[in-house]
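One protein chain is absent from this view; the other protein chains keep their places.
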């Protein structure tokens, strides 16, 4: 029985039928495999997925620091998304709402009689007390059911208080996971925020203006990327949305190139900005030393500017020099270890590269809420059949904005870059980097996690807080790749060392060797009685 | 059986004979009583007294901040006097040795072969590492027995290292208590330090230069006194020895008047400075509001200067104004309470005044190491018979220093001041302020303390750390008047409020009402079962 | 100057609708915690899968333990057609794959708004032989996580507890929404006296389990189903937490006619006295010398260190009974509560707080239910305190206002070990005294000028 079969063995009937297509064994690198994904979870399986609200408010909108995001609903949802995701932000002017949680704290009467008045009043109070750049409203489960028209409230408030006010109907039950929420958030940002300043596109030939998309600045990753990019000579117009601001997003259309870090959560915006502003995007990866180098070179290649290219190599050399000693130390310590990674969108892919930098092979990987293209590459997108849950999520179409349209990249250059495997308007997916008997699980659950741990016995397993303590109880070190175990940044060169150090400490902490009481392995009657005897 | 008899009742034979003269009941204020004091403690009685070294190094020399005081002996004595007495010091230049403990840490071989070489080497190391203003050496018990000539070592070192180096033979067994150590320290300071700068006496008629003697700056008392005195217009030349410095002491002979706060520990120096430099001294008391006022007025009276007198009244008024509200509050809270005070030298007397300011009557008081004059007033000094223990302590005589002699106070003025009860060259002692059935115990011990607590049931009992927890176990609040329970300052106006506040908190802390478990007073069967019942 | 929580203005304006930085969360997470205190029980969240994810995360962050729970994974379709089908699938799969003895279903704002009739849905389930499914209603838009905790207890009682003509002589102890370390200490005290008790729920042994390399989805701890059944024949219930345990106490009365006595959390001297005396009265067992000695030790510590607490102003935030308990002990130490705030909307909190404050003559304390940490922060900006006690969410206020901070209550997400250690009982109070004493004394030391740094305190 191979690993996949062993995992599926316990399932019967409908669960087996469902889960078998979510588990894929990758025998050989390069051989295409299909995986079921972005479909409803099986009720009763202890999964790690969150909901639509979590994707919209928790992931995409939450990091905007100058915006009051009001959770419209009972208290819980706003409470749980308060200060827990480590999307760091630093407002030079102190106008930082990241440390706050705003909610309408709906009560029974509001559920019965409707919450629109309460929401309107809450917006009023938010504007009066906090004077934010914008107010955003995210609704939670009951709101859709009781029929609160949050768009109407937002429109009224916008007019009355003279402040941008945007509503997101991201009720938890929508879609099948956080993924629906990303999409809804993307749509809202595209419709109302991105480019809304309508400033002109700089016309000089050579500007190196970037947006970083799908970078939420967990543990300061975004800051580290900005540091490197600025050092090379790029200008970062906006980050979506780590340490992001409403203000910056309104100017995002002026960038020359969009870098897509987390493909899953933000590819919608990348595509729509391409359509509307003709801004090219490339899939990047700042996680991992070699990946960061590759990414930096590809960006330089995109701009094809000698100064930038030279500076890129200088910065790479400088950064490598700084980490050389520690890189060597941790590589020696970690080479030959194996790992499992179960995380949200793109990290299960990204971190395989970083681990490989230190000689660690990933033998199990899975996504929580990815789509097939995240596994198999964007080439499968035309083949993906949308099910009912996904169809319910609004798809918006944008039109080219002739006034703010960027000059197109030369077609020949585009093809040349693609030929060089630069992921321009493309993401290859995780599978192409795996194989060799490793296993991939989509929407992994508690039971399956236990099972693969038993089968593969990895040296370390990266997941989230809900799994972490279970994994460790089984004797396997586990670090959280959602929150970086409160460390970071893990991005780029220095970040890779921080990651390696944490991994090394987790694997080598002496407690692992003491888990079994000595009297369980040797009788106390044979136990040594101290090293010395006074007798 | 009166209180005194009750206390003595348990004693038999020799102990009774010894102790009966140390316990005095004061029936009526003003009636002179004699008390046995400054004599050997009875072996085996659990007393609070320390030793000669404690008086010399611990009390008088320890507070000098610019001086390295090396304890010559085994490690203990130096260790115990390190940072424990709260004689605060603040060196503006950071040259503060108060935070340090220096010792020769004598080992067995040193005891067998003599410790002079080790001491010499220790001084060398101290000078090289710390470059202090002066080095002082205090010997502990075995030093006297093994015959180390510390004076010779000091003399050699002084020559060799070019730094003042003074030796004190204050072995613990000398005398009967700390008192012997005070005397030895006083002698050493007088012989080698005070006035050694030999600067001229200012000749202008009106200078208001004071020394404060017997003020060790516990909890910052000395700083508070200096603050008030400077505010009025006095200059404080030297404080002996709280936050004191070798440097300041060398100029102490230039003061016009010595204020004696702790009579017991420093009266030797006051007398000798009178003889040598003709500096008058008066017994002062900065503990207590009324006493501080009295003291300030008497000092002003001594100088008989209108500006000073006017400023004195202004400062008194200002300070009183500042504390008025709190004074009233605590007076209301404390009036009618009773107290006991067992402390070292003069505080058992001083604090009675402070307590009276808040309406608290002292019903028991005792000194640990006082002499008869501290109880009965200096008029009894001629009658005091020195016993063998005291005779062994060196008595030095000083001669008038004609060059540095101050102008004498007009005899008529002196008499006038004395007639006004200004304690010029005089201390009246504690008894004159007691009476009314209160009791005084000299060299009180653990048994007697327990006994008086049972008889008098005071609301609070001031003693030291060795008694404190025993007293509290008996259910009586107890504050330490050696260390002020790590609070302070208690001196002057603001200090009185701090003291009252601490006293109030100690008496009123709710724990006292909970000492007896409720099931000891009412059967649990009758106990209330909560205020409400869900049934 | 840029500081933490810089957008919080000092001026307090009335808010009628906007909740900012809440001091409560929703019912279901409390229900989940209660169910985790039952042996071989799988908590089940009937609603969207985000709820379950958030609640498990919340509990794992506080306890640093796995928090198992399943979800009905509502989709948009379930909202239209009701969650019955999802529940049915879920229950089958849970028993198939995770094999608990009992599934404890709680609702969410979604299933409540839809109007799923859980009684009916459960009646229709095919439940394997010997297995159980129970439920409670925990609408997120009423009360708080504390309410949900009580409701889940009531759910268990309602389904399981059996009325009995003869008492089994046991004392039921409802520990309230406290840590495993507290429950452990409550049991230790009861054991010391030889009292026969049923602790319900009991997370000591489920949410503080050892690491051994062998993960047990159902650790050996937790109240057994049989014990919950027996609660119906208990002699009496001690319902700790006058707000927290009210709902289950009323339920056991209604269902099985067992009387309960409401007691405050045994935090501090008097509340622990009350607990022990009640135990003693009900069981006829004496309070042991061991416990009396601990009491005396606690008082000794309180007397010895009183000067460091005396008159210190303290702000306390957290769950209602926890705040009341902490405030009671603060008052016993001579401290002056200045703010007592809970997010849970229950005016009984205010009433009990005022009674307690009155007893100690404290008249200037602001005690509020249904409050939030934004308000607490504003209040502290207007009148400062010497110490802040609460869960992790208070840490930003502590940093912003530079106030010593003691973590106590729920949730503590940024420290370790706390959940193993008691706050209840005399030993718990010693620990609290140490935590508060150290916080105050560390601050004194930090702020002391070099010349004033004390070697002895």
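Note that the chains are named A, B and C in the order they appear, and that numbering of residues resets to 1 at the start of each chain.
Operating definition for what follows: contacts are C-beta pairs under 8 Å (C-beta built on N, C-alpha and C of every residue); 3 or more make two chains touch, one makes a residue touch a chain.
As the structure is a prediction and not an experimental result, all values here were calculated from the model.
Partner chains of the missing chain, restricted to those shown and counted over the full complex, are A, B, C.
Within the set B:33, B:231 or B:474, the residue that contacts the chain not displayed is B:474. When the whole complex is considered, the residue among C:89, C:106 or C:295 that touches the unshown chain is C:295.
Chain B residues in contact with the hidden partner, per the touch definition given at the top, are 10-12, 14-15, 40-54, 70, 73-80, 82-84, 91-97, 99-108, 110-111, 118-119, 121-122, 124-126, 128-130, 140-142, 144-146, 171-174, 176-177, 388-389, 392, 446-447, 450, 464-470, 472-475, 511, 515-516. Chain A residues in contact with the hidden partner, per the touch definition given at the top, are 82-84, 86, 88-90, 96, 220, 469, 472-473, 483, 485-487, 501-502, 505-506, 508-512, 514-515, 517-519, 524-525, 527-535.
Hidden from this view is one chain, which touches chain C at 2-4, 61, 64, 208-212, 292-297, 299-301, 303-305, 308, 392-393, 395-396, 399, 413-418, 420-421, 430-431, 433-434, 437-438, 441, 445, 450, 453-457.
Keep in mind that, in the parts below, only the chains that are shown with their structure count from here on.
Averaged Cα coordinates give chain A a centre that lies 70 Å from the centre of chain B. Between the CA-based centres of chain B and chain C the separation comes to 53 Å, rounded to the whole angstrom.
Centre-to-centre separation between chain A and chain C, using Cα means, comes to 33 Å.
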